[in-house]
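One structure coming up, written as structure tokens, with questions to follow.
One protein chain is absent from this view; the other protein chains keep their places.
By written order: A and B. Residues from 1 in each chain.
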Amino acid sequence: MSKLLIFLTLIPLLPILTTSFSPENPSSRRVLVLLDDLALKSSHSVFFNSLQSRGFDLDFKLADDPKIGLHRYGQYLYDALILFCPTTERFGGSIDLAAILDFVDSGHDLIIAADSNASDLIREIATESGVDFDEDPAALVIDHISYAVSNTEGDHTLIASDEYIKSDVILGSKKIEAPVLFQGIGHSLNPSNSLVLKVLSASPSAYSSNPKSKLSNPPSLTGSAISLVSIVQARNNARILISGSLSMFSNRFFRSEVQKAGSPTKHEKSGNEQFLTELSKWVFHERGHLKAMNVRHHKAGEADEPTIYRVNDDLEYSVEIYEWSGTSWEPYVADDVQVQFYMMSPYVLKNLSTDKKGSYFTAFKVPDVYGVFQFKVEYRRLGYTSLSLSKQIPVRPFKHNEYERFIPAAYPYYGAAFSMMTGFFIFTAVHLYSK
Amino acid sequence: MVKSTSKEAHALFHSLRSAYAATPTNLKIIDLYVVFSVFTALIQVVYMAIVGSFPFNSFLSGVLSCIGTAVLAVCLRIQVNKENKEFKDLPPERAFADFVLCNLVLHLVIMNFLG
Partner (left out) sequence: MAASETSNGTALRYAFGNVLSFFILLLIGVLAFSIRLFSVIKYESVIHEFDPYFNYRVTQYLTKNGIYDFWNWFDDRTWYPLGRVIGGTVYPGLTLTAGTLYWILNSLNIPLSVETVCVFTAPIFSAFASWATYLLTKEVKGAGAGLTAAVLLAMVPSYISRSVAGSYDNEAVAIFALIFTFFLYIKTLNTGSLFYATLNAIAYFYMVCSWGGYTFIINLIPMHVLLCIVTGRYSSRLYIAYAPLVVLGTLLASLVPVVGFNAVLTSEHFGSFLVFIIIHVVALVYYIKGILSPKMFKVAVTLVLSIGLVVCCAVIAVLVALVASSPTKGWSGRSLSLLDPTYASKYIPIIASVSEHQPPTWPSYFMDINVLAFLVPAGIIACFSPLSDASSFVVLYIVTSVYFSGVMVRLMLVLAPAACIMSGIALSASFDVFTRSIKFQLPGVKGNSQVDAGDTSSEGVVAQNEVAKTDKNEEALKERPSKKNRKKEKEHVEKPFVKAQIKKRLLVLPFEASIIAILLLILLGAFYVVHSVWAAAEAYSAPSIVLTSYSHDGLHVFDDFREAYSWLSHNTEVDDKVASWWDYGYQTTAMANRTVIVDNNTWNNTHIATVGTAMSSPEKAAWEIFDSLDVKYVLVVFGGLVGYPSDDINKFLWMVRIGGGVFPHIKEPDYLRDGQYRIDSQATPTMLNCLMYKLSYYRFVETDGKAFDRVRRTEIGKKHFKLTHFEEVFTTHHWMVRIYKLKPQKNRIRGKAKKSRSKASSTTSTKRSETQRKNPWH
């Protein structure tokens, strides 16, 4: 899972990050929910209620409502968007594919639920985010081994999966006991795409095909390559949740009991509610959102930040890192934050020690190389927003008067030079006298 | 052959000594001064060979101050030598003044370079 750690993010994206997420008034975050059918509002009410109870202001609109729009007068009206409209071919109002992508690129969050027969539009949004749905519109994920046991022996499209991503920050620290019910379309991820993560994957025995037709060709998507639910963290830290199933958000799935085929245990309640609630917390930045501030560095024993260091100076570096808890900024505690003293390659790589109150610090010696260095903190952990701090600082060589003087080994030379001088005076005297 | 060579060498040394004995005293003083500085330079070179050339600027200035002094003294010797016809119209006072100036410059530079 090494690829999960690789979140390539540019340094200058840090300022954009603040626009995506305003810590000033987080309680009144506005979310636009676009639905195919207003009936979804009640059939998926458990999910919506959990959002509302966490302080989100949901605005339900039909996807083809001609009055909807994401921004007005250059200001975005919403902080996040939920697309529960898998069959919509085009949105009403001013919303189209480009508008949604701009919305994400300016740092806003997005939840997409597709379904079998998902429309072109939804597929394209997903594709732009790095997720490829099965191109067969009628295809569903079928699993003849780990399907959910139900009363009617169906076509095994209702899957019970418990192959979650192992990340406390994404799915919460509480273990999800019951499998998650899923019924819908599968998608695949480009393995070279480092921004997208598979949160819920299908079992090795799953495949994606049209359950109604006979399987003539080998299915295009098989096994654990099929992702059921994926998340994307864009480089500007906007977060996207993409699910192949709309029904997994429904009250029916939330409440239904679940038993995985071949498994003796029968759970009273499916894992869907816990899974999706925790996941929505992550998507809406209630977890895993870090910020770094107050980067300071100074020479050991001094308080002011210098404009330039000299080689072999001792310096101290400190930075404060906090995590958003949903209501306030809490100190972030980890022992793997590192600082680099970097000039084309890291010359110094030090672990920062923390005081558990958010402050990280270390001290090191400037290497014996001059040049323009950077203090770099590149902190990329699975599920966390990536921290990328860099601060430029030049390092100069010794000044002409900073070199060592009066080296003992050179005393004979000094002696010789001075003896020559005295010799010169004596000689002058003698020479003049003898004349 | 060997005997004749050594004999010749002996004669050579003898005549050298006698010729040198005729040198005026002030020239002899200069010679002494030159020998002194060359000797100091040699000591430093030997010292450098033993200890290593780390404070290279100090070594350089030490040795060059000795060589410089010697060279300047030789120049002075050439100029004040009465037998040297080339410098007949150059008064020894002027020669000495030049010598002092040159030395001052030399030692100024040495001081600058020593540390």
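Keep in mind that, in the parts below, contacts are C-beta pairs under 8 Å (C-beta built on N, C-alpha and C of every residue); 3 or more make two chains touch, one makes a residue touch a chain.
None of these values were measured; they are calculated from a predicted model.
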Contact with the hidden chain (one of A:Q52, A:S94, A:N190 or A:S224): A:N190
Of A:T88, A:N236, A:S250 or A:N272, the residue in touch with the unshown chain: A:N236
Selected residue (touches chain absent from view) among A:F60, A:W329 or A:Y370: A:Y370
Those residues of chain A which, in the complete complex, touch the missing chain: 8-10, 12-13, 101, 104-105, 120, 123-124, 126-133, 135-137, 189-190, 193-196, 217, 220, 232, 234-236, 238, 308, 343-344, 370-374, 392, 394-397, 399-400
Touch residues of chain B, complete complex, unshown partner: 5, 8-9, 11-12, 15-16, 19-20, 22-23, 56-57, 60-61, 64, 67-68, 71-72, 74-76, 78-79, 83-88, 90, 94-95, 97-99, 101-102, 105-106, 109-110, 112-113
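As a working rule, only the chains that are shown with their structure count from here on.
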Euclidean distance of C-alpha centroids - chain A vs chain B, Å: 78
Touch list for chain B against partner chain A, complex: 25-26, 29-30, 33, 36-37, 40-41, 43-44, 47, 51-52, 54-55, 58-59, 61-63, 65-66, 69, 73, 92, 96, 100, 103, 107, 110-111, 114-115
Footprint of chain B on chain A - complex, ascending: 405-407, 409-410, 412-414, 416-417, 419-421, 423-424, 427-428, 430-432, 434-435
